[in-house]
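Everything on this sheet refers to the single structure shown next.
The other protein chains are all here in position, but one chain of the complex has been omitted.
The letters A and B name the chains in turn, as written, and every chain counts its residues from 1.
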Amino acid sequence: MPTIDDRLHELGITLPNAPAPGGSYVPVVLASGMAYVAGQIPAVDGEIRFTGTVGRDVNEDTAREAAKTCALNILAALRAALDGDLDRVRRCVKLGVFVQCVEDFDRQPEVANSASDVMLAVFGEAGRHARFAVGANALPRNVTVEIDAVFEIV
Amino acid sequence: MPTIDDRLHELGITLPNAPAPGGSYVPVVLASGMAYVAGQIPAVDGEIRFTGTVGRDVNEDTAREAAKTCALNILAALRAALDGDLDRVRRCVKLGVFVQCVEDFDRQPEVANSASDVMLAVFGEAGRHARFAVGANALPRNVTVEIDAVFEIV
Partner (left out) sequence: MPTIDDRLHELGITLPNAPAPGGSYVPVVLASGMAYVAGQIPAVDGEIRFTGTVGRDVNEDTAREAAKTCALNILAALRAALDGDLDRVRRCVKLGVFVQCVEDFDRQPEVANSASDVMLAVFGEAGRHARFAVGANALPRNVTVEIDAVFEIV
């Protein structure tokens, strides 16, 4: 049976290095069979790739790229917390998606979809999750998207 | 002993059809004895009923109606995920309430109360939940309120 790492390879996805937290917290907490992943920003190897407000500084396509990058960081953080073994994921339970946008931008779901689609592609049925997607007037370091997550693990 | 469906009938509440998710996700995930309900918007049978920003386009009373509609959608989604059996709810654990509003609107708790009151009315003591209620500058499809939820189930 193919592993999640096989699946990542098949999808052509190389996970970034596990992100260092940007404050007094940890990237992942394992508790009672769940993994709580801290809010991830669209940085790669410590360098922020997507900043700006959707509808003013950046467009929806760029925001979707930002959301995908957040999703890859979630997986990278999770893999590190699971000692490299993403096959311990039983279910992607929930994503919390914050999109930095102007007041009249209303397509947060379309932005969030590109993060959700990563979970579906990587985990299949086990990647089907609940989610909220909302706007925010401001995010840390002016990033375009921030996403946190909860996974059920074995 | 009366069922939750009896209680809904007694309260004169008819739940809407379970809402379809507005993106690449599912309405409810059941994991480790909890039900995670995706962010619900004030739509009924696929048609959005409450849009606009509190303090500019709509007033607090309208926002309260929107929050109540979100709460009913949460129950509808949950009931579908529990194969029609809301008596499997042991506890309403948490609501996360986002209110689309202008900067100087500060009565998010009053808006959120009309969703919280649904849980109290339907589940009694088991409906007493934790909650956050915050403002947002923008929400999907310009809806006035979005609410997600966590329930403990048996």
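Just so we're on the same page, contacts are C-beta pairs under 8 Å (C-beta built on N, C-alpha and C of every residue); 3 or more make two chains touch, one makes a residue touch a chain.
A quick note: this is a predicted structure, and the numbers were derived from the prediction, not measured.
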Of B:10, B:61 or B:106, the residue in touch with the unshown chain: B:106
Contacts of subunit A with the absent chain, listed as residue ranges: 22-29, 31-32, 36-39, 53, 96, 98, 100, 136-142, 146, 148
Missing-partner contacts on subunit B, residue numbers: 32-34, 90-91, 93-95, 99, 101-110, 112-113, 116-117, 120, 128-137, 150, 152
